[in-house]
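A single protein chain has been removed from this complex, and every other one stays in its place.
A, B and C label the chains in the order they appear, each numbered from 1.
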Amino acid sequence: MRYLPLTDADRSAMLDKIGVGATRDLYCDVPAGALLTDPVDLPLHKGEQDVERTIAALGAKNISPSDAPCFLGAGAYRHHIPATVDYMIQRGEFLTAYTPYQPEVSQGTLQALFEFQTQVALLTGMDVANASMYDGASACAEAVMMAARITRRGRAVLSGGLHPHYRAVADTHARFLGHEMTGPAPRLEGDEDIAGLIDDNTACVVVQTPDVFGRLHDLTALAEACHEKGALLIAVFTEAVSLGLIAPPGEMGADIVVGEGQSIGNALSFGGPYVGLFATRDKYVRQMPGRVCGQTRDSEGKRGWVLTLSTREQHIRREKATSNICTNAGLCALAFTVHMSLLGEDGLRRLAEINHAKAVMLADKVAAINGVRVVNDTFFNEFTVELTRPAALVVEDLAARGILGGVPLSRLMPGRAQFANHLLLAASETVGDDDIARLCAALKEVL
Amino acid sequence: MRYLPLTDADRSAMLDKIGVGATRDLYCDVPAGALLTDPVDLPLHKGEQDVERTIAALGAKNISPSDAPCFLGAGAYRHHIPATVDYMIQRGEFLTAYTPYQPEVSQGTLQALFEFQTQVALLTGMDVANASMYDGASACAEAVMMAARITRRGRAVLSGGLHPHYRAVADTHARFLGHEMTGPAPRLEGDEDIAGLIDDNTACVVVQTPDVFGRLHDLTALAEACHEKGALLIAVFTEAVSLGLIAPPGEMGADIVVGEGQSIGNALSFGGPYVGLFATRDKYVRQMPGRVCGQTRDSEGKRGWVLTLSTREQHIRREKATSNICTNAGLCALAFTVHMSLLGEDGLRRLAEINHAKAVMLADKVAAINGVRVVNDTFFNEFTVELTRPAALVVEDLAARGILGGVPLSRLMPGRAQFANHLLLAASETVGDDDIARLCAALKEVL
Amino acid sequence: LEEPLIFELDAQGRCGVDLDPAPAVQDRLGGLKRRAPVGLPGLSEPQVVRHFTRLSQKNYGIDSGMYPLGSCTMKHNPRLNEKLARAKGLGDLHPMQPDSTAQGALELIDTLAHWLKTITAMPAVAMSPAAGAHGELCGMMAIKAAIDVRGEKRGRVLVPESAHGTNPATAAACGFSVDSIPANARGRVDLDAFKAKLGDDVAAIMLTNPNTCGLFENDMIAIAEAIHDAGGYFYCDGANLNAIMGRVRPGDLGIDCMHINLHKTFSTPHGGGGPGAGPVVLSAALAPFAPLPYVVHDAAGYRLVEHDEGGDAQPFGRLKGYHGQMGMFIRSLAYMLSHGADGLRRASGDAVLSANYLLASLQDVMSASFPGPCMHEALFDDHFLKDTGVTTLDFAKAMIDEGFHPMTMYFPLVVHGALLMEPTESESKETLDQYIATLRALCARAKSGDIQTFKDAPRFTPRRRLDETAAARKPVLRWKAETEGTSAAQ
Partner (left out) sequence: LEEPLIFELDAQGRCGVDLDPAPAVQDRLGGLKRRAPVGLPGLSEPQVVRHFTRLSQKNYGIDSGMYPLGSCTMKHNPRLNEKLARAKGLGDLHPMQPDSTAQGALELIDTLAHWLKTITAMPAVAMSPAAGAHGELCGMMAIKAAIDVRGEKRGRVLVPESAHGTNPATAAACGFSVDSIPANARGRVDLDAFKAKLGDDVAAIMLTNPNTCGLFENDMIAIAEAIHDAGGYFYCDGANLNAIMGRVRPGDLGIDCMHINLHKTFSTPHGGGGPGAGPVVLSAALAPFAPLPYVVHDAAGYRLVEHDEGGDAQPFGRLKGYHGQMGMFIRSLAYMLSHGADGLRRASGDAVLSANYLLASLQDVMSASFPGPCMHEALFDDHFLKDTGVTTLDFAKAMIDEGFHPMTMYFPLVVHGALLMEPTESESKETLDQYIATLRALCARAKSGDIQTFKDAPRFTPRRRLDETAAARKPVLRWKAETEGTSAAQ
């Protein structure tokens, strides 16, 4: 066993020191009959080459977006990740470290988290950010719970444009906490009237921009409406790159901003691990869930960093904690930070511009196809089209042609027949003109 | 330009400090007319994604041995490389360091080289080894030159079983140094009589085992014959893994042992970079070419390592150096050392046993095919077969069937018609039963 | 050398990526274009590489040395797993690809599920939770959902006082109240006290086994029977599965659900604080209440169920976006395939053996909290430091200067000044012996009255002891251009 350093001679010597005859004697507290004498019914150990072949064979059964024109989005976006990012997060000192409870030997992780928090705060236009959440959807649910704690109210109004996964996760938590979740049904026509749904028992309004259909929203008026009623505005985004080009929710009056950070530095990886971003105003920081890293001084007066505000956390506060979240997405946050450091102001803006331009080009091309109607007036790098056939079937037909041709709305909202023919199409800097041409040609065939 | 940290503002400030108006003013010593005013006629800079696509597209035009049954050898062998090896050599502290001229900040590289030298010495059964050469072929040529320096003789006898590349490189050096290179023509029948070619002017005999046809040789008698005439025996190997199973040249009396270390830890990489191994007896160490790392103490008495015996080297001895080699194969040597450390005594032996067993199984299977005759009596993981058609054509036919089916001897020795139908077949731990079955089925079709 | 913040390395016009200008298009931003710059710094690629390389060098990881953090299971993280997580067709797969284009990925999830179910002898597993605490949430929500279906109102959850802090936090997040169970003198749940707390308002017991004192709860079966008899469910915190994997199947002990930290037991890297993955195995009673989504396998192949399709399943909802921590699934499956049934068993045995070796080798100089044998971690309290003036914290910091990461301190709370050490199966006997020798020397030094060495520790780290009180009192949670603290730090 290549991973096990003890030799049989070591084991004997150690058993001698302990004073027992065999390792199984150390399991004397296990109830009789529950201690297995044989290995469980699974294959025996394998060498590295065999394991590699087994897993690679599973990979080969899938269509990789690296090999196929890919227009998938709906909350996860394919972007180019610089080689530097992946090298850096694999350095053993980062990869194999624990949560930085011992700050003196964890300044690397801590300083990177402090940089991450600053980047997230800047990006969202907010005061402070935490050190990451599991993903965008769970961050959104945590935000709703935080708003309930702050306002001591149990009702949330959720926009119909909120990504259905985000809605579903928030609903799950609400179910167990007895919160009321309400809001308009998803609709493609015009803006929804959310302000009218805010009442005196409303803890928060949750609205996403770009929304799940790809549309952009100015949240300024909604923020005012919230604040008038003493409710918080929670702004959500699923595509962090969009913040390089569009006005940040913080400028529009949001109280909490949450979103998915996968787009910056993190692989698609079939849905996880991703990194939830969570930012808020200074005044709410002690109600914020999750870890935070803070600046301090060491005994010689040098600047350094520690995990702080742990009195909000479950290892101190136990059942009174702001959240049960403990392990978060540290390494994904590091990937985000390294990639964002490479991008910088100019790189992020240009990346966002390219994404938008690709999407505009894609929209113009598909709009010219018979049987395709582009629904959106506004969008960043993703938009909705209406087809003449059920989108789920079109997607299968495209897949048969080696094209990953978008996400049918019916997969996200299966109960809503009015969206059966609607398809979400996303484009990023990874999409080439040839990819768009192949999609258009295939769409003409299958429509 | 992502790689260039200077901004235009920086450049201006620096030019001001220097006191010139523009960077081109710093090129005032360039003859008039030779200083270009425009970029050279090549494409402009590209982003990471574009570069990656360009190079990946070139890779996609080749048949990768990872995708095809592969029986290629002839001096380069496909082996599984543990992921640990590739991680370790990519750590920036190893990857981006220079030759360890400043030992206080290079103890990592130096200790690893000391371990490498020890591993090579142990493996070959010799006293000492250097810190690597370019590859096996150049190491062999250096050994011949070293023998000439030691014996002050200008004639070398080279076995017909020596890999033709090794022979060719030695010939090249001999041509310019005026040495005489002789030896029997390559032959498949019986053992060649080399001992009879040794005369009083012979500096060395060079013999390879396993030889280029795959045959093993006992060098004991030859070593005695050499030493009787005052000549040195240079033993060559091209497959380092073989030394895990067969008797090392050092035990058989060799004076210098050289070979190719690619098999341990280094990717095939279409022929380079590889790592030449070079070992000899203590008494010849000051005539050895290349860098060596030696143990010493620091000013506090702690054990440490430095590059040593540099009085043999060109930066000190200039035209009187033992060799002109300077940069060698440090990182490849590190890969070798890490992989060999993982293997250890048990792992190397077992790896060698598997390689041999795979080759035996392959030999037995192909021997059963009509039109295939296995030539070798002995072999390690590679052997020669005689076919009923020119091997070069058979190899093309196999390639058309997606099989990398061995190396035709005619590619190595194009002038020798008697080898037109001969094919070298190698098998390693990477060859599966299914690979052998596919080769056999295809051979039946094309013969 | 001090390493500044990236924001302090900023220069206008510098960039670490090369992107062509965007094609000229008429924007569709509806007037919502960003007006002000973000405020991100401009760095070139070499600067970014050097910055994060230097930061990494201020960190300690398993690759650096022994990391005996109790209850964290800091075992070797094979590079093979990292490589495979990035394999083509897996690492680059989009979560919303049609199932027909992701059959291998779904098969991988299903295969991992089979391993987890077999190792635990449980009939079902929910794969999507993103971490251990998230898994706890999943399990407790399933319990709540089951109780709801039964039409009962059970609002109380029993939690031992030695529980991980996440346990009560999780119970609270599901709307339960928490009732604490005391430990007995042997460091286990006090069975009588537990039974006395039972009632028809008890939803579940949340028990960690092996527990946070590093001991096997020998009354597991009795506890299971009692909680079931009382109509409640048995939640087992699986954080310490590494002690028993391949040797004891929690399902054989009568539990109803247990989360599994893939990053503890199955070696996915901790990464400085995640990502983790916390699949939850479920008993037949709880299986119908598993969350969405899940993978099913039928004649047509693998299929992802993302919405409630009716039938027997009564999923309680969704816990996160998409289908789970695929990257962690790949790594942990690679770990399991590498070990196999034989290796998993040997690994848990070695982990327990190593912990007992530490216990046996240190108990004459340090104060073991409970008599042995222990499971995969050895617990000491600060009795041996009594009257020395050295605290548990001082002792731990002094270890840093000797090249070792400290053990877990002040947890579990049931003993005073706890020192909980978990060597895992990844340490050689040579390293364990060095660790023992170091701790013995530190004990001798503490008893010799050399307090200053402890108070000054750590001395050889990038930073000396940091002022955590000041950090919490006036939090500085981000860099700001004008912050005095940032520039004055040089």
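Just so we're on the same page, a contact is a pair of C-beta atoms (placed from the backbone, for glycine too) under 8 Å apart; a residue touches a chain by one contact, two chains touch by 3 or more.
This one's a predicted model, so the numbers in the text were calculated from it and none came from an experiment.
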Chains in view touching the one left out: A, B, C
Among B:Gln208, B:Ser263 or B:Asn376, the residue in touch with the chain that has been omitted: B:Asn376
Selected from B:Arg175, B:Lys283 or B:Lys444 as touching the chain missing from the view: B:Arg175
Missing-partner contacts on subunit C, residue numbers: 1, 9, 11, 18, 44-47, 49-50, 53-54, 57, 62-65, 76, 78-79, 338, 403, 426-428, 430
Contacts of subunit A with the absent chain, listed as residue ranges: 1-5, 7-10, 45-48, 82-84, 86-87, 92
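Everything below uses one rule, namely that only the chains that are shown with their structure count from here on.
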Per Cα centroids, the chain farthest from subunit C: B
Interface ranked first by C-beta contact pairs: A-C
Intercentroid distance (Cα basis), subunit C paired with subunit B, Å: 46
Gap in Å, rounded to a whole number, between the CA centres of subunit B and subunit A: 47
In subunit C, residues with contacts to at least two other chains: 13-17, 19-20, 42-43, 45, 49, 53, 78-80, 82-83
Per-residue multi-chain contacts in subunit B, two or more chains: 2, 48, 82-83, 87
